[in-house]
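This is the structure, below, for whatever I ask next.
One protein chain is absent from this view; the other protein chains keep their places.
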Amino acid sequence: MELFFYALISGILYGIFFALVGIGLNLIFGVMRMVNLAHGDFIMLGAFGAWLAYSKLNMNPLLAIPIEIFIFMIIGFGVYYAFVPRLSKSRDPEMLSFILFFGIAQIIEALAIFAFGNNQKSIPFSTLGKGSISILSQSIPFSWVVSAAISLLMIGFVYYYLYFTRTGYATRAIMSSPEEASSVGIDVSKISAFAMGIGLSLAAIAGVLAPFMIGSIDPSIGASLTTTSFAIVVIGSLGKPIGTILGGIIYGLAMMFMQTYLASWTNLVPYVILILILLVKPSGLLGKKVRNA
Amino acid sequence: MSPKEILKVENVEKRFGGLKALNKVNLSVYENEILGLVGPNGSGKTTLINVISGIYKPDAGKIYFFGKRIDGIATYKLAHLGINRTFQIPKPFHGLTVRENVEVAALYSGKQCLKSFFKHLKNFKFMEKGYCNIEDDVQTAISIVGLDKLQDKQATQLNTSEQKLLGLARALATKPKLLLVDEIAAGLNQEETDKIAEILQTLVKKSISIIVVEHLMHFIHKITSRVVVMDSGSPIFEGTLEQAANDKRVVEVFLGG
Partner (left out) sequence: MRKKNIRLIIGIILILVMTALFALLPKIYNNNFLLFNIMLYIALAEGLNLIYGFTGYLPFGYVGFFGIGAYSASLLILLLHVGVVPAILLGGVAASIVGIILTPLLRLSGAYFAIANLAASQAIYYIISNPHLENITQGPYGIMLSSVYDATASYNAMLIVMFFAFMLVLFFRQSRFGLSLMAIREDSITASVAGVNVVLARTIAWLLSAFVAGLCGGVFAWYTSVFYPETVFSLNISIFAIVFVLFGGAATLIGPLIGTVILYGMYNFIGISTPQYFQLIYGLLIVMLIMFLPNGVVSLFKKVKDYVP
(Lines give C-alpha, C1' and ligand atoms only; values in the text may rest on other atoms or scores of the structure.)
Protein backbone atom coordinates (compact mmCIF):
# COMPACT_ATOMS: atom_id res chain seq x y z
CA MET A 1 0.00 0.00 0.00
CA GLU A 2 2.93 2.33 0.72
CA LEU A 3 4.11 1.91 -2.84
CA PHE A 4 0.63 2.44 -4.16
CA PHE A 5 0.20 5.81 -2.47
CA TYR A 6 3.63 6.93 -3.49
CA ALA A 7 2.90 6.07 -7.12
CA LEU A 8 -0.48 7.77 -6.90
CA ILE A 9 0.78 11.05 -5.48
CA SER A 10 3.90 11.30 -7.58
CA GLY A 11 1.85 10.26 -10.62
CA ILE A 12 -0.54 13.15 -10.11
CA LEU A 13 2.27 15.67 -9.55
CA TYR A 14 4.08 14.43 -12.65
CA GLY A 15 0.81 14.38 -14.53
CA ILE A 16 0.24 18.07 -13.88
CA PHE A 17 3.73 18.81 -15.10
CA PHE A 18 3.22 16.65 -18.19
CA ALA A 19 0.00 18.50 -18.92
CA LEU A 20 2.09 21.65 -19.17
CA VAL A 21 4.55 19.78 -21.40
CA GLY A 22 1.80 18.94 -23.88
CA ILE A 23 -0.48 21.95 -23.73
CA GLY A 24 1.52 24.21 -26.05
CA LEU A 25 1.62 21.57 -28.77
CA ASN A 26 -2.11 21.16 -28.49
CA LEU A 27 -2.84 24.88 -28.60
CA ILE A 28 -0.83 25.31 -31.79
CA PHE A 29 -2.50 22.33 -33.43
CA GLY A 30 -5.92 23.50 -32.39
CA VAL A 31 -5.50 26.98 -33.78
CA MET A 32 -3.39 26.39 -36.90
CA ARG A 33 -3.83 22.68 -37.67
CA MET A 34 -0.05 22.58 -37.78
CA VAL A 35 1.85 19.73 -36.16
CA ASN A 36 4.75 21.25 -34.25
CA LEU A 37 7.22 18.41 -34.36
CA ALA A 38 9.85 20.72 -32.86
CA HIS A 39 7.82 21.07 -29.67
CA GLY A 40 10.22 18.95 -27.60
CA ASP A 41 13.15 20.99 -28.87
CA PHE A 42 11.55 24.21 -27.70
CA ILE A 43 11.17 22.55 -24.29
CA MET A 44 14.83 21.65 -24.45
CA LEU A 45 15.74 25.28 -25.23
CA GLY A 46 13.64 26.40 -22.27
CA ALA A 47 15.52 23.96 -20.05
CA PHE A 48 18.86 25.33 -21.21
CA GLY A 49 17.58 28.81 -20.47
CA ALA A 50 17.00 27.77 -16.87
CA TRP A 51 20.42 26.17 -16.75
CA LEU A 52 22.08 29.33 -18.08
CA ALA A 53 20.25 31.44 -15.52
CA TYR A 54 21.35 29.14 -12.73
CA SER A 55 24.93 28.35 -13.66
CA LYS A 56 26.07 31.50 -15.48
CA LEU A 57 24.02 34.22 -13.85
CA ASN A 58 23.58 32.62 -10.41
CA MET A 59 19.88 33.31 -10.53
CA ASN A 60 17.05 31.21 -9.25
CA PRO A 61 16.09 29.25 -12.40
CA LEU A 62 12.44 30.18 -11.88
CA LEU A 63 13.34 33.78 -12.64
CA ALA A 64 14.10 32.62 -16.17
CA ILE A 65 10.36 32.12 -16.72
CA PRO A 66 9.36 35.76 -17.40
CA ILE A 67 12.41 36.33 -19.59
CA GLU A 68 11.70 33.19 -21.59
CA ILE A 69 8.05 34.12 -22.06
CA PHE A 70 9.20 37.36 -23.65
CA ILE A 71 11.82 35.71 -25.86
CA PHE A 72 9.64 32.81 -26.99
CA MET A 73 6.74 35.12 -27.76
CA ILE A 74 9.01 36.87 -30.26
CA ILE A 75 10.26 33.55 -31.64
CA GLY A 76 6.67 32.39 -31.96
CA PHE A 77 5.70 35.42 -34.02
CA GLY A 78 8.78 34.91 -36.18
CA VAL A 79 8.05 31.22 -36.77
CA TYR A 80 4.44 31.98 -37.54
CA TYR A 81 5.03 34.65 -40.14
CA ALA A 82 7.99 32.85 -41.71
CA PHE A 83 6.17 29.58 -42.35
CA VAL A 84 2.51 29.30 -41.56
CA PRO A 85 0.83 31.61 -44.11
CA ARG A 86 2.75 30.04 -46.99
CA LEU A 87 2.20 26.53 -45.68
CA SER A 88 -1.54 27.06 -45.23
CA LYS A 89 -1.89 27.63 -48.95
CA SER A 90 -0.16 24.37 -49.85
CA ARG A 91 -1.61 21.07 -50.96
CA ASP A 92 -1.61 19.33 -47.59
CA PRO A 93 -0.79 21.78 -44.78
CA GLU A 94 -1.08 19.30 -41.93
CA MET A 95 1.32 16.75 -43.40
CA LEU A 96 3.76 19.30 -44.78
CA SER A 97 3.86 21.16 -41.45
CA PHE A 98 4.76 17.88 -39.84
CA ILE A 99 7.83 17.51 -42.04
CA LEU A 100 8.71 21.21 -41.95
CA PHE A 101 8.74 21.35 -38.16
CA PHE A 102 10.77 18.20 -38.16
CA GLY A 103 13.37 20.15 -40.14
CA ILE A 104 13.15 22.98 -37.62
CA ALA A 105 13.70 20.44 -34.84
CA GLN A 106 16.90 19.30 -36.54
CA ILE A 107 18.12 22.90 -36.84
CA ILE A 108 17.40 23.65 -33.18
CA GLU A 109 19.12 20.50 -31.99
CA ALA A 110 22.20 21.18 -34.10
CA LEU A 111 22.40 24.79 -32.90
CA ALA A 112 21.96 23.67 -29.29
CA ILE A 113 24.90 21.31 -29.69
CA PHE A 114 27.01 24.18 -31.01
CA ALA A 115 25.97 26.35 -28.08
CA PHE A 116 25.94 23.92 -25.18
CA GLY A 117 27.87 20.87 -26.32
CA ASN A 118 26.77 17.27 -26.09
CA ASN A 119 27.27 16.86 -22.36
CA GLN A 120 24.48 16.39 -19.89
CA LYS A 121 23.70 19.37 -17.69
CA SER A 122 21.75 19.45 -14.47
CA ILE A 123 20.51 21.82 -11.78
CA PRO A 124 20.44 20.64 -8.15
CA PHE A 125 16.89 19.94 -6.99
CA SER A 126 17.54 21.98 -3.87
CA THR A 127 17.42 25.25 -5.81
CA LEU A 128 13.63 24.94 -5.74
CA GLY A 129 13.59 24.44 -1.98
CA LYS A 130 15.27 21.90 0.21
CA GLY A 131 13.92 18.71 1.64
CA SER A 132 10.66 16.99 1.14
CA ILE A 133 7.09 17.33 2.14
CA SER A 134 4.75 14.74 3.56
CA ILE A 135 1.52 14.00 1.70
CA LEU A 136 -0.62 11.07 2.91
CA SER A 137 2.43 10.02 4.92
CA GLN A 138 4.53 9.78 1.75
CA SER A 139 7.62 11.91 1.58
CA ILE A 140 7.67 13.78 -1.73
CA PRO A 141 10.56 16.03 -2.86
CA PHE A 142 9.70 19.68 -2.40
CA SER A 143 10.90 20.51 -5.92
CA TRP A 144 8.20 18.27 -7.44
CA VAL A 145 5.51 20.06 -5.51
CA VAL A 146 6.82 23.45 -6.60
CA SER A 147 7.03 22.35 -10.23
CA ALA A 148 3.52 20.93 -10.18
CA ALA A 149 2.23 24.14 -8.58
CA ILE A 150 3.83 26.30 -11.23
CA SER A 151 2.49 24.01 -13.96
CA LEU A 152 -0.98 24.27 -12.53
CA LEU A 153 -0.69 28.05 -12.38
CA MET A 154 0.35 28.22 -16.04
CA ILE A 155 -2.47 25.94 -17.13
CA GLY A 156 -4.78 28.18 -15.12
CA PHE A 157 -3.52 31.15 -17.10
CA VAL A 158 -4.22 29.34 -20.38
CA TYR A 159 -7.70 28.52 -19.19
CA TYR A 160 -8.31 32.10 -18.15
CA TYR A 161 -6.97 33.39 -21.45
CA LEU A 162 -9.11 31.08 -23.59
CA TYR A 163 -12.36 31.45 -21.69
CA PHE A 164 -12.33 34.90 -20.12
CA THR A 165 -10.50 37.27 -22.46
CA ARG A 166 -11.53 38.79 -25.73
CA THR A 167 -8.54 37.42 -27.68
CA GLY A 168 -9.21 34.09 -26.02
CA TYR A 169 -12.70 34.05 -27.45
CA ALA A 170 -11.31 34.91 -30.87
CA THR A 171 -8.77 32.12 -30.49
CA ARG A 172 -11.49 29.61 -29.78
CA ALA A 173 -13.49 30.90 -32.71
CA ILE A 174 -10.51 30.24 -34.98
CA MET A 175 -10.18 26.74 -33.52
CA SER A 176 -13.68 25.88 -34.57
CA SER A 177 -13.53 27.52 -38.01
CA PRO A 178 -10.93 29.95 -39.32
CA GLU A 179 -13.13 30.94 -42.28
CA GLU A 180 -16.07 31.89 -40.15
CA ALA A 181 -13.84 33.59 -37.59
CA SER A 182 -12.40 35.82 -40.27
CA SER A 183 -15.86 36.52 -41.68
CA VAL A 184 -16.95 37.99 -38.35
CA GLY A 185 -13.98 40.34 -38.38
CA ILE A 186 -11.31 38.44 -36.45
CA ASP A 187 -7.75 39.02 -37.63
CA VAL A 188 -6.95 35.33 -37.96
CA SER A 189 -3.26 35.64 -38.68
CA LYS A 190 -2.51 38.05 -35.83
CA ILE A 191 -4.32 35.92 -33.29
CA SER A 192 -2.80 32.73 -34.65
CA ALA A 193 0.67 34.27 -34.41
CA PHE A 194 -0.10 35.15 -30.82
CA ALA A 195 -1.22 31.59 -30.16
CA MET A 196 2.04 30.32 -31.65
CA GLY A 197 3.90 32.61 -29.25
CA ILE A 198 1.90 31.35 -26.29
CA GLY A 199 2.38 27.74 -27.38
CA LEU A 200 6.15 28.09 -27.60
CA SER A 201 6.30 30.02 -24.32
CA LEU A 202 4.41 27.24 -22.58
CA ALA A 203 6.91 24.76 -24.00
CA ALA A 204 9.75 26.90 -22.68
CA ILE A 205 8.20 27.12 -19.20
CA ALA A 206 7.82 23.35 -19.13
CA GLY A 207 11.48 23.33 -20.10
CA VAL A 208 12.43 25.47 -17.10
CA LEU A 209 10.83 22.87 -14.84
CA ALA A 210 12.22 19.91 -16.77
CA PRO A 211 15.60 19.72 -14.97
CA PHE A 212 13.70 19.15 -11.72
CA MET A 213 11.20 16.66 -13.06
CA ILE A 214 13.07 14.60 -15.62
CA GLY A 215 16.66 15.04 -14.41
CA SER A 216 19.64 16.02 -16.48
CA ILE A 217 19.25 17.68 -19.86
CA ASP A 218 21.13 17.64 -23.15
CA PRO A 219 20.33 18.82 -26.70
CA SER A 220 19.01 15.41 -27.77
CA ILE A 221 16.10 15.19 -25.30
CA GLY A 222 13.80 17.04 -27.68
CA ALA A 223 12.70 14.10 -29.81
CA SER A 224 11.49 11.92 -26.95
CA LEU A 225 9.77 14.92 -25.32
CA THR A 226 7.92 15.49 -28.57
CA THR A 227 6.64 11.91 -28.62
CA THR A 228 5.70 12.13 -24.97
CA SER A 229 3.82 15.36 -25.64
CA PHE A 230 2.00 13.67 -28.48
CA ALA A 231 0.95 10.79 -26.27
CA ILE A 232 -0.39 13.22 -23.67
CA VAL A 233 -2.16 15.40 -26.18
CA VAL A 234 -3.71 12.49 -28.04
CA ILE A 235 -4.99 10.95 -24.82
CA GLY A 236 -6.68 14.22 -23.98
CA SER A 237 -7.74 14.83 -27.60
CA LEU A 238 -5.82 16.86 -30.12
CA GLY A 239 -7.05 20.40 -30.60
CA LYS A 240 -8.64 20.79 -27.17
CA PRO A 241 -6.10 22.44 -24.86
CA ILE A 242 -7.98 21.78 -21.65
CA GLY A 243 -8.25 18.05 -22.39
CA THR A 244 -4.50 17.98 -22.05
CA ILE A 245 -4.78 18.10 -18.25
CA LEU A 246 -6.63 14.81 -18.29
CA GLY A 247 -4.06 13.42 -20.74
CA GLY A 248 -1.17 14.55 -18.55
CA ILE A 249 -2.57 13.02 -15.40
CA ILE A 250 -3.41 9.69 -17.04
CA TYR A 251 0.05 9.63 -18.51
CA GLY A 252 1.74 10.57 -15.22
CA LEU A 253 -0.14 7.90 -13.29
CA ALA A 254 0.55 5.20 -15.90
CA MET A 255 4.21 6.12 -15.87
CA MET A 256 4.57 6.09 -12.09
CA PHE A 257 2.64 2.88 -11.54
CA MET A 258 4.69 1.19 -14.23
CA GLN A 259 7.90 2.42 -12.67
CA THR A 260 6.78 1.17 -9.29
CA TYR A 261 5.59 -2.25 -10.30
CA LEU A 262 7.21 -3.14 -13.67
CA ALA A 263 10.18 -0.81 -13.95
CA SER A 264 11.91 -2.30 -16.99
CA TRP A 265 8.86 -1.77 -19.21
CA THR A 266 8.34 1.90 -18.26
CA ASN A 267 9.74 3.16 -21.57
CA LEU A 268 6.96 1.41 -23.43
CA VAL A 269 4.22 3.33 -21.64
CA PRO A 270 3.89 6.45 -23.79
CA TYR A 271 4.00 4.50 -27.03
CA VAL A 272 1.55 1.83 -26.02
CA ILE A 273 -0.92 4.37 -24.62
CA LEU A 274 -0.59 6.42 -27.77
CA ILE A 275 -1.29 3.50 -30.11
CA LEU A 276 -4.14 2.14 -28.02
CA ILE A 277 -5.88 5.49 -27.77
CA LEU A 278 -5.47 6.17 -31.46
CA LEU A 279 -6.94 2.82 -32.38
CA VAL A 280 -9.67 2.50 -29.81
CA LYS A 281 -10.83 6.08 -29.64
CA PRO A 282 -8.85 8.04 -32.20
CA SER A 283 -10.53 11.27 -31.29
CA GLY A 284 -8.94 11.16 -27.85
CA LEU A 285 -10.99 10.90 -24.73
CA LEU A 286 -12.75 14.22 -25.30
CA GLY A 287 -12.54 14.80 -28.98
CA LYS A 288 -13.81 14.67 -32.51
CA LYS A 289 -13.22 12.55 -35.55
CA VAL A 290 -9.83 11.94 -37.14
CA ARG A 291 -10.32 8.69 -39.01
CA ASN A 292 -10.96 8.13 -42.64
CA ALA A 293 -12.61 5.16 -44.29
CA MET B 1 -46.20 -4.10 -70.27
CA SER B 2 -45.02 -2.20 -67.24
CA PRO B 3 -41.40 -1.05 -67.25
CA LYS B 4 -38.85 -3.18 -65.46
CA GLU B 5 -37.99 -2.19 -61.91
CA ILE B 6 -34.21 -2.04 -61.46
CA LEU B 7 -33.83 -0.53 -57.99
CA LYS B 8 -36.12 -1.15 -55.08
CA VAL B 9 -35.63 0.56 -51.73
CA GLU B 10 -37.63 -1.07 -48.95
CA ASN B 11 -38.25 0.49 -45.53
CA VAL B 12 -34.74 1.89 -45.34
CA GLU B 13 -33.75 3.73 -42.17
CA LYS B 14 -30.63 5.65 -41.25
CA ARG B 15 -29.91 7.32 -37.93
CA PHE B 16 -27.15 9.72 -36.96
CA GLY B 17 -27.09 9.70 -33.19
CA GLY B 18 -30.60 10.69 -32.19
CA LEU B 19 -31.49 12.09 -35.58
CA LYS B 20 -33.46 9.92 -37.99
CA ALA B 21 -32.09 11.03 -41.34
CA LEU B 22 -34.10 8.40 -43.21
CA ASN B 23 -37.32 6.98 -41.90
CA LYS B 24 -38.95 4.02 -43.66
CA VAL B 25 -38.04 5.07 -47.16
CA ASN B 26 -39.66 3.12 -49.98
CA LEU B 27 -38.77 3.92 -53.56
CA SER B 28 -38.42 2.28 -56.95
CA VAL B 29 -36.49 3.20 -60.05
CA TYR B 30 -37.50 1.77 -63.42
CA GLU B 31 -35.56 1.07 -66.55
CA ASN B 32 -34.77 4.07 -68.75
CA GLU B 33 -36.13 6.74 -66.48
CA ILE B 34 -34.82 9.86 -64.82
CA LEU B 35 -36.27 10.09 -61.36
CA GLY B 36 -36.09 13.45 -59.63
CA LEU B 37 -35.52 13.47 -55.89
CA VAL B 38 -36.55 16.80 -54.41
CA GLY B 39 -37.19 18.25 -51.00
CA PRO B 40 -35.95 20.93 -48.65
CA ASN B 41 -32.46 20.91 -47.15
CA GLY B 42 -32.03 18.21 -44.56
CA SER B 43 -34.90 16.13 -45.90
CA GLY B 44 -32.56 13.17 -46.43
CA LYS B 45 -31.96 13.25 -50.21
CA THR B 46 -28.19 13.11 -50.08
CA THR B 47 -28.31 10.61 -47.21
CA LEU B 48 -30.42 8.36 -49.39
CA ILE B 49 -27.92 8.68 -52.24
CA ASN B 50 -25.11 7.85 -49.81
CA VAL B 51 -26.98 4.78 -48.59
CA ILE B 52 -27.76 3.51 -52.09
CA SER B 53 -24.15 4.01 -53.21
CA GLY B 54 -22.82 2.18 -50.17
CA ILE B 55 -21.08 5.12 -48.49
CA TYR B 56 -23.38 4.68 -45.49
CA LYS B 57 -24.81 1.40 -44.31
CA PRO B 58 -28.55 1.56 -43.63
CA ASP B 59 -29.62 0.81 -40.05
CA ALA B 60 -32.68 -1.07 -41.24
CA GLY B 61 -34.45 -2.00 -44.47
CA LYS B 62 -33.45 -3.64 -47.71
CA ILE B 63 -32.26 -2.45 -51.09
CA TYR B 64 -32.55 -4.57 -54.24
CA PHE B 65 -30.77 -3.95 -57.51
CA PHE B 66 -32.02 -6.14 -60.36
CA GLY B 67 -33.55 -8.34 -57.70
CA LYS B 68 -30.28 -8.80 -55.85
CA ARG B 69 -29.95 -7.61 -52.26
CA ILE B 70 -27.30 -4.87 -52.12
CA ASP B 71 -27.72 -2.96 -48.87
CA GLY B 72 -24.50 -2.84 -46.83
CA ILE B 73 -22.32 -3.92 -49.76
CA ALA B 74 -19.03 -1.99 -50.08
CA THR B 75 -19.05 0.97 -52.44
CA TYR B 76 -16.43 -0.44 -54.77
CA LYS B 77 -18.43 -3.64 -55.26
CA LEU B 78 -21.51 -1.59 -56.09
CA ALA B 79 -19.44 0.19 -58.71
CA HIS B 80 -18.67 -3.22 -60.19
CA LEU B 81 -22.36 -4.15 -60.13
CA GLY B 82 -23.29 -1.01 -62.02
CA ILE B 83 -24.31 1.62 -59.50
CA ASN B 84 -22.34 4.83 -59.64
CA ARG B 85 -22.69 8.41 -58.56
CA THR B 86 -21.41 11.96 -58.69
CA PHE B 87 -20.81 14.23 -55.72
CA GLN B 88 -22.47 17.50 -54.86
CA ILE B 89 -19.05 19.00 -54.20
CA PRO B 90 -16.81 17.52 -56.89
CA LYS B 91 -14.12 15.24 -55.50
CA PRO B 92 -11.72 14.59 -58.36
CA PHE B 93 -8.30 12.96 -57.92
CA HIS B 94 -6.54 16.31 -57.85
CA GLY B 95 -3.01 15.23 -58.68
CA LEU B 96 -4.03 13.09 -61.65
CA THR B 97 -4.89 14.26 -65.14
CA VAL B 98 -8.43 14.27 -66.43
CA ARG B 99 -7.69 11.20 -68.49
CA GLU B 100 -6.12 9.34 -65.58
CA ASN B 101 -9.12 10.21 -63.45
CA VAL B 102 -11.34 8.44 -65.91
CA GLU B 103 -8.86 5.61 -66.48
CA VAL B 104 -8.92 4.59 -62.84
CA ALA B 105 -12.66 4.17 -63.02
CA ALA B 106 -12.54 2.27 -66.32
CA LEU B 107 -9.80 -0.03 -65.05
CA TYR B 108 -11.64 -0.81 -61.86
CA SER B 109 -15.13 -1.03 -63.25
CA GLY B 110 -15.12 -4.73 -62.51
CA LYS B 111 -14.42 -5.68 -66.09
CA GLN B 112 -12.63 -8.98 -66.36
CA CYS B 113 -9.14 -7.98 -67.37
CA LEU B 114 -7.49 -11.28 -66.62
CA LYS B 115 -7.75 -12.68 -70.16
CA SER B 116 -6.12 -9.68 -71.71
CA PHE B 117 -3.64 -9.65 -68.83
CA PHE B 118 -2.26 -13.01 -69.93
CA LYS B 119 -2.28 -11.95 -73.54
CA HIS B 120 -0.20 -8.92 -72.60
CA LEU B 121 2.00 -11.03 -70.36
CA LYS B 122 2.91 -13.05 -73.42
CA ASN B 123 3.76 -9.91 -75.34
CA PHE B 124 5.75 -8.59 -72.37
CA LYS B 125 3.47 -5.60 -72.01
CA PHE B 126 2.20 -6.48 -68.55
CA MET B 127 3.76 -3.45 -66.87
CA GLU B 128 1.51 -1.23 -68.87
CA LYS B 129 -1.69 -0.05 -67.34
CA GLY B 130 -3.43 -0.34 -70.69
CA TYR B 131 -3.61 -4.12 -70.71
CA CYS B 132 -7.28 -4.05 -69.90
CA ASN B 133 -8.23 -2.49 -73.24
CA ILE B 134 -10.09 0.38 -71.73
CA GLU B 135 -9.13 2.96 -74.32
CA ASP B 136 -12.58 2.99 -75.91
CA ASP B 137 -14.44 3.21 -72.61
CA VAL B 138 -12.26 6.08 -71.46
CA GLN B 139 -12.55 7.96 -74.72
CA THR B 140 -16.31 7.51 -74.88
CA ALA B 141 -16.81 8.72 -71.34
CA ILE B 142 -14.67 11.79 -71.92
CA SER B 143 -16.40 12.59 -75.21
CA ILE B 144 -19.91 12.27 -73.81
CA VAL B 145 -19.22 15.02 -71.29
CA GLY B 146 -17.14 17.00 -73.79
CA LEU B 147 -13.83 17.19 -71.94
CA ASP B 148 -11.75 15.96 -74.89
CA LYS B 149 -9.68 19.10 -75.11
CA LEU B 150 -8.85 19.12 -71.41
CA GLN B 151 -7.89 15.49 -71.01
CA ASP B 152 -4.20 16.05 -70.33
CA LYS B 153 -4.83 18.77 -67.76
CA GLN B 154 -4.52 18.13 -64.05
CA ALA B 155 -7.90 17.86 -62.38
CA THR B 156 -6.98 20.71 -60.04
CA GLN B 157 -6.78 23.08 -62.97
CA LEU B 158 -10.42 22.58 -63.91
CA ASN B 159 -13.17 24.95 -62.83
CA THR B 160 -16.13 23.76 -60.81
CA SER B 161 -18.36 22.99 -63.76
CA GLU B 162 -15.59 21.06 -65.51
CA GLN B 163 -14.90 19.14 -62.31
CA LYS B 164 -18.56 18.20 -62.17
CA LEU B 165 -18.39 16.97 -65.76
CA LEU B 166 -15.28 15.02 -64.86
CA GLY B 167 -17.15 13.39 -61.99
CA LEU B 168 -19.83 12.41 -64.48
CA ALA B 169 -17.27 11.04 -66.94
CA ARG B 170 -15.65 9.00 -64.18
CA ALA B 171 -18.99 7.57 -63.21
CA LEU B 172 -19.77 6.72 -66.85
CA ALA B 173 -16.45 4.97 -67.34
CA THR B 174 -17.58 2.27 -64.91
CA LYS B 175 -20.49 1.53 -67.29
CA PRO B 176 -23.24 2.08 -64.74
CA LYS B 177 -26.81 0.88 -65.12
CA LEU B 178 -27.95 3.22 -62.40
CA LEU B 179 -26.45 6.66 -61.99
CA LEU B 180 -27.00 8.81 -58.90
CA VAL B 181 -26.50 12.49 -59.65
CA ASP B 182 -26.27 14.67 -56.55
CA GLU B 183 -26.94 18.39 -57.13
CA ILE B 184 -24.91 18.61 -60.26
CA ALA B 185 -26.51 21.83 -61.49
CA ALA B 186 -26.07 23.79 -58.26
CA GLY B 187 -23.80 26.77 -58.76
CA LEU B 188 -23.63 26.43 -62.55
CA ASN B 189 -24.92 28.98 -65.04
CA GLN B 190 -27.83 28.45 -67.41
CA GLU B 191 -25.68 27.35 -70.33
CA GLU B 192 -23.76 24.79 -68.28
CA THR B 193 -26.96 23.49 -66.73
CA ASP B 194 -28.54 23.01 -70.16
CA LYS B 195 -25.50 21.13 -71.35
CA ILE B 196 -25.67 18.74 -68.40
CA ALA B 197 -29.40 18.25 -68.91
CA GLU B 198 -28.71 17.30 -72.51
CA ILE B 199 -25.99 14.84 -71.48
CA LEU B 200 -28.25 13.17 -68.95
CA GLN B 201 -30.99 12.80 -71.55
CA THR B 202 -28.62 11.07 -73.96
CA LEU B 203 -27.58 8.69 -71.19
CA VAL B 204 -31.12 7.51 -70.63
CA LYS B 205 -31.28 6.58 -74.29
CA LYS B 206 -28.27 4.34 -73.64
CA SER B 207 -30.40 2.55 -71.03
CA ILE B 208 -28.86 4.10 -67.95
CA SER B 209 -31.42 4.93 -65.30
CA ILE B 210 -30.75 8.06 -63.29
CA ILE B 211 -31.73 9.50 -59.94
CA VAL B 212 -31.27 13.26 -59.91
CA VAL B 213 -31.17 15.18 -56.64
CA GLU B 214 -31.69 18.83 -57.39
CA HIS B 215 -33.04 22.09 -56.05
CA LEU B 216 -33.36 23.79 -59.40
CA MET B 217 -36.93 23.11 -60.46
CA HIS B 218 -36.56 24.08 -64.10
CA PHE B 219 -33.75 21.55 -64.39
CA ILE B 220 -35.88 18.86 -62.75
CA HIS B 221 -38.80 19.85 -64.90
CA LYS B 222 -36.78 19.61 -68.07
CA ILE B 223 -35.36 16.15 -67.62
CA THR B 224 -37.40 14.06 -65.20
CA SER B 225 -40.48 12.04 -65.95
CA ARG B 226 -41.32 11.41 -62.31
CA VAL B 227 -40.38 12.99 -58.99
CA VAL B 228 -40.28 11.82 -55.40
CA VAL B 229 -40.61 14.54 -52.78
CA MET B 230 -38.85 13.95 -49.48
CA ASP B 231 -39.48 15.62 -46.15
CA SER B 232 -37.88 14.87 -42.77
CA GLY B 233 -36.42 11.61 -43.97
CA SER B 234 -39.45 10.12 -45.71
CA PRO B 235 -40.97 10.34 -49.18
CA ILE B 236 -44.26 12.25 -49.01
CA PHE B 237 -45.19 12.32 -52.66
CA GLU B 238 -44.59 10.43 -55.88
CA GLY B 239 -45.75 11.48 -59.33
CA THR B 240 -45.10 14.07 -62.01
CA LEU B 241 -43.81 17.50 -61.14
CA GLU B 242 -47.13 19.06 -62.23
CA GLN B 243 -49.05 16.86 -59.85
CA ALA B 244 -46.57 17.70 -57.13
CA ALA B 245 -47.21 21.40 -57.61
CA ASN B 246 -50.88 20.79 -56.85
CA ASP B 247 -50.29 18.54 -53.88
CA LYS B 248 -51.14 20.20 -50.60
CA ARG B 249 -48.45 18.58 -48.49
CA VAL B 250 -45.73 19.25 -51.02
CA VAL B 251 -46.69 22.90 -51.26
CA GLU B 252 -46.68 23.17 -47.49
CA VAL B 253 -43.21 21.69 -47.23
CA PHE B 254 -41.81 23.95 -49.89
CA LEU B 255 -43.42 27.10 -48.62
CA GLY B 256 -41.95 26.40 -45.22
CA GLY B 257 -45.18 25.12 -43.65
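Think of it as A and B in the order they're written, each chain with its own count starting at 1.
Following the convention adopted for this analysis, a contact is a pair of C-beta atoms (placed from the backbone, for glycine too) under 8 Å apart; a residue touches a chain by one contact, two chains touch by 3 or more.
These numbers come from a predicted model, not from an experiment.
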Of A:74, A:107 or A:153, the residue in touch with the unshown chain: A:107
Residues of chain B in contact with the chain not shown: 53-55, 74-76, 79-80, 84-85, 87, 91-96, 100-101, 103-105, 107-110, 127-132, 167, 170-171, 173-174
Contacts of chain A with the absent chain, listed as residue ranges: 35, 83, 86-87, 90-92, 94-96, 98-100, 102-111, 113-114, 223, 227, 230-231, 234, 238, 264-265, 267-268, 270-272, 274-275, 278-279, 282, 290-293
